[in-house]
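Here the complex is missing one protein chain, while the rest keep their positions.
Going in written order, the chains are labelled A, B and C, and every chain counts its residues from 1.
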Amino acid sequence: MTTPDLNKPSAPGTLSHWTEEQGKGTLFSGINIGTETVNLVVMNEDDILHAHTEVTEEGGFIVSQRLLEQAKRKLMLPAQSRMTLAATGIGKKTVTFAQKQSSDMVCHARGALWLFPEARTVLDIGASGNRAMSVSKAGKVEKFALNSKCASGTGSFLWGMTKVIEASFEEMTSLSSGIEHGTKISNYCAVFAESEVISKIHGGEPKSRIVAGIYDAVVDRLMEQLNRVGIREEVVVTGGVARNTGLIRALERRIGRKVRVPQDPQIVGALGAALFARVNVGQE
Amino acid sequence: MIVAGIDVGSRTTCALFLAEGKILSYSLIFTGADSAATARRAMDEALSKVDFPGDAVERIVATGYGRILVPFAHKIISEISCHAKGAHFLFPSVRTVLDMGGQDCKAIRVDPHGNPSDFVMNDKCAAGTGRFLEVMAEALRLPLEEIGPLSLHSDQPITINSFCTVFAKAEVGLLMREGIPKKDILAGLHRALSVRIFSLLKKVGIEKDLVITGGIAKNIGVVKVMEEKIGFPALIPEESPLVGALGAAVVAGER
Amino acid sequence: MESFNQFKSIVESRHDVAVKWKNSTGGKVFGQFCRYVPEELIHAGGGLPVFVLGQIGEFGNVDKFVQENTCPYMRSCYAAGLAGEYDYLDGLVVTHACDMMSKMHDFWRNRTKVPSVFLLDFPHKINESSLIYFRNVLDRFRGYLEERFQAEITDGALKESIQIYNEYRRLLRDLYALRRRDPSPISGLEIHTVVLATLLVRKEVAVSLLKDLLKEVEERRDSRPGGVPILVTGTDVDNLVLYSFLEDCGAAIVADDVCTGSRYFWKPVDEKLKPMDALAERYLNNIPCSRTSPSEERYAHIQELAREFKAKGVIMPIMDFCDAHMFDAPYVLDQLNKNGFPTLKMEIDYTEGGLEQLRPNVEAFLEIISGEE
Partner (left out) sequence: MALKGSSKNLQTAMEAYKWVKAGYSNAHRAKEEGRPVAWLMFGVPLEIIYTMGIAPVFPENFGALAAAKRVGFQYCEAAEQEGFNKQICSYARTVMGLTIHPEAVEEAPSGGLALPDLLIAPTMVCDLRQKWFEDVARRLNVPAFFMSVPDHDLTWRTGRPEKYQMDLFISETKDLIRFLEESLKKKFDYDEFHQRMRWSNETWDTRLEILELRKNRPAPMASSDYFATIYPGMTGLGTKEALDFYKRMLEEVKDRAEKKISVVPEEKFRLMWSGIPMWFNLGLINYPEQFGGVMAIETNYQALPRERSNDPFEDLALRYFHKNASIAVDSQVDLAMRFAEDFFIDGVILSYTQSCRPFYIFQAEARNNLQEKMGIPCLMLESDMADERVYSEGQVRTRMDAFLEVVMKQKGIKE
């Protein structure tokens, strides 16, 4: 799958080309204030120039200012250069100086569609909520489904498990590969599921089967949302949890088709916000 | 007569020797994958601190979630009976025991002989367990032992109504983004938790004296809120993590 | 907004209002949970029917008496009853509107100081024999009230009460009509404050207050804050927290189909029929709630409302453990979607924290249906 690699600093060509004409161009930035991580994306009319992810407990106002300064330095911009900003995520309201605000669900759809124009089903696995969306060619969210108020099967469910299993996403993936039938995790409660897994480990259950079981449990919950919007090609999964390839494979097995995952699934929300900033400036 | 109690919990295992109403020695270790081996290890460690051989121990009673897996136990007893017995051994005046463990929370009514006459436990959801606070401490990036004292400095506690641990965590995250002081968030969390625990207590009826055991008993913040709610001071044993094993030993000593 | 504030203060000090009325008139106050109580009978006997309301997030020590896997709204009401907040009631009329509610009969009877509790059965099916049966139930209810009042309830008095109630219903529908205007001179939250207040006072009082309000609203210069027009349908909402939350998220509640909203007053009582027959007919055939069969009329009514009030979407609050509505939800939502109304189901647990958890969902929903893309 080909998506812009956002870890590499954007190609000097693009950048210099842009700085030459900096008088004309306006930059668009989107910031996603999550509960644990903050993501920033800066772009011009047609390129992502800068993307940054940071785990921090800083206040939304301060962190977004700091990250914007940092971005400007990195992009060698004059401090006063114009840059429209849209905020999203649970803490979007704390970014009081943002011109625009947008709900993170819509932002994920927008971002996913920009990365994969063929995307028709977008699945965002958030920290405390999963959302499935079916999007039109025009990028309009037509249908969507959200998880119920129980947090089972959400991002934090899986993060919690990495601690219990004492394995990174990569290790979990390799552990579970080739396992047909995982151990049934019966507890809904994300927290009790952790203790259930602990006691299963104590009971001598092989970690490989447990991990597979955890994936099944998460996929079960994800299917509740996916079925409600109906799965259409192609399927894009966003949110940091999407980096867990093992989970993605398990999902693909269940729905019987391939799914697309961006290089940096965690920044898709911020990307969508940046695009939102662009759209609205365009309208003004 | 020397007797032993062993409490194989989901996280820690404790072995304890008792003779003529005196605790001779005890050990406290993490529960490993093999409960039987862990139990054996705990016994050996406790033995290493005393000068009598293992076969001097006349009766051994096991409790805790791994109790069925202790091969050398003469008898196995549930945690509830053991916590009642243990609390009664330390505080003969006890009538209500509140055990706030990491995975579950029990309220036990105790008769004058230290036998449980009624009990309730929380179900299905981790709200109201020690785990709740552990997760919140993580979210606040504070060591668990600090959150209790810190919360006492709050003069304007935040209301936190999400019971679900995961959502409460999200709520905490947002509050921090909004720059709310951690002490106020913590005070709010402790209130939210004590609401759950209090309704559990009321089911068995709160009778003086109340003994609080388990991990959360160490959290002065929660204890203070609980005492406010029940209207009298609670008794908290130094040996909080030993109470289960102690109770088992007491049972072993009976008859 | 002079008279609006009166409604507001009634809601805020509802217990005092009832007690003051009781002390000044020496009349009797009857509590009820649900709109299936033919209040005209209480009113005709000179009594004050008031809705028993819960308190969001307040459950007192109800857990000892009722398991946690039951309707949080009923549990909260019962908690208030146990705490003695409703000791001023002279009677409580419990309808068999849903399983939980009918069970409240024994609970309140056994553990609260309310001197009498009447269980008013309400048929689950609308047909001829149900009507005959319900007509008999009403006779028993009338008998119960006359015993409590120590006085006969005359048909004359009943006719008058019916007229007052019908006028009240008319006025509320006039008020609702204002929500069709764009911009609307009154917000959804305001409207529901008004409706809730009128559930707590004698209806002649409600009528005069409503008349003033309508005048004032007509003259309003400042148009209420706009928002994404939505219809609310679902479980009983006995408080303003949900409405203020929704409008805070950017919704404009243009209409509703809930028991403490439009369902309560939508249809008038036929003044041409004999009063008791008219009551039986009206209450059985008024907009049903989801536990009643057949349901087709209700489904149609919801879409009618959405169309009539130009809602862009429908939000469905489902109270935890509300069996009938939970089971209804998939079909109702599906039908609405098919007919071009995007929907959002909200699982509400009767706590503010529970609502806050849903804020991202609600905001996303409103953003999407607002078509701001």
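One rule holds in what follows: a residue touches a chain if its C-beta (ideal position, glycine included) is under 8 Å from a C-beta of that chain, and two chains touch if they have at least 3 such contacts.
What you see is a predicted model, and the numbers here were worked out from it, not measured in a lab.
Chemist: Using the whole complex, pick out the displayed chains that touch the missing one.
Modeler: Counting the whole assembly, the omitted chain is in touch with A, B, C.
Chemist: Would you mind spotting which of A:45, A:69, A:118 or A:220 touches the chain that isn't drawn?
Modeler: Reading the full complex, the residue touching the unseen chain is A:220.
Chemist: Sort through B:39, B:61 or B:120 and give me the one touching the missing partner chain.
Modeler: B:120
Chemist: Write down which of C:189, C:333, C:348 or C:369 is the residue touching the left-out chain.
Modeler: Spelled out, the listed residue whose C-beta touches the missing chain is C:333.
Chemist: Which of A:81, A:168 or A:186 touches the chain that is not shown?
Modeler: A:186
Chemist: Specify the residue from the set C:55, C:116, C:130 or C:244 that touches the hidden chain.
Modeler: C:130
Chemist: Against the chain that's been left off, what residues of subunit A make contact? List them.
Modeler: Within subunit A, the residues touching the omitted chain are 148, 150, 186-188, 192, 196, 199, 220, 223-224, 227-228.
Chemist: Residues on subunit B that touch the omitted chain in the whole complex?
Modeler: Against the missing chain, subunit B presents residues 65, 77-81, 104, 115-121, 123-124.
Chemist: Given the full complex, what residues of subunit C touch the hidden partner chain?
Modeler: Touch set of subunit C with respect to the missing chain: 63-67, 69-71, 96, 98-100, 102-103, 105-107, 109-110, 119, 121, 123-125, 127, 129-130, 132-133, 136-137, 290-291, 293-295, 318, 320-321, 323-324, 326-331, 333, 345, 347.
In this text, only the chains that are shown with their structure count from here on.
Chemist: Using only Cα atoms to place each chain's centre, name the chain farthest from subunit C.
Modeler: The chain lying farthest from subunit C is B.
Chemist: Measure off the straight-line distance from the CA centroid of subunit A to the CA centroid of subunit C, and report it in whole Å.
Modeler: 42
Chemist: List the centre-to-centre spacing of subunit B and subunit C in whole Å, with centres computed as mean CA coordinates.
Modeler: Each chain reduced to its C-alpha mean, subunit B and subunit C end up 46 Å apart.
Chemist: Where in subunit B do residues touch at least two different other chains?
Modeler: Residues 164, 167, 170 of subunit B touch two or more partner chains.
Chemist: Where does subunit A touch two or more other chains at once, residue-wise?
Modeler: Residues 90, 128, 149 of subunit A each touch two or more of the other chains.
Chemist: What residues of subunit C sit close enough to touch subunit A in their complex?
Modeler: Those in contact with subunit A are residues 337, 347, 349, 354, 357-358, 360-361, 363-365, 367-368, 373.
Chemist: For the complex, give me every residue of subunit B touching subunit C.
Modeler: The touching residues are 159-164, 167, 170-171, 199-200, 202-203.
Chemist: Provide the residue numbers of subunit A that touch subunit C in the complex, in ascending order.
Modeler: Spelled out, the residues of subunit A in touch with subunit C are 90, 102-106, 128-129, 131, 138-141, 143-144, 146, 148-149, 279.
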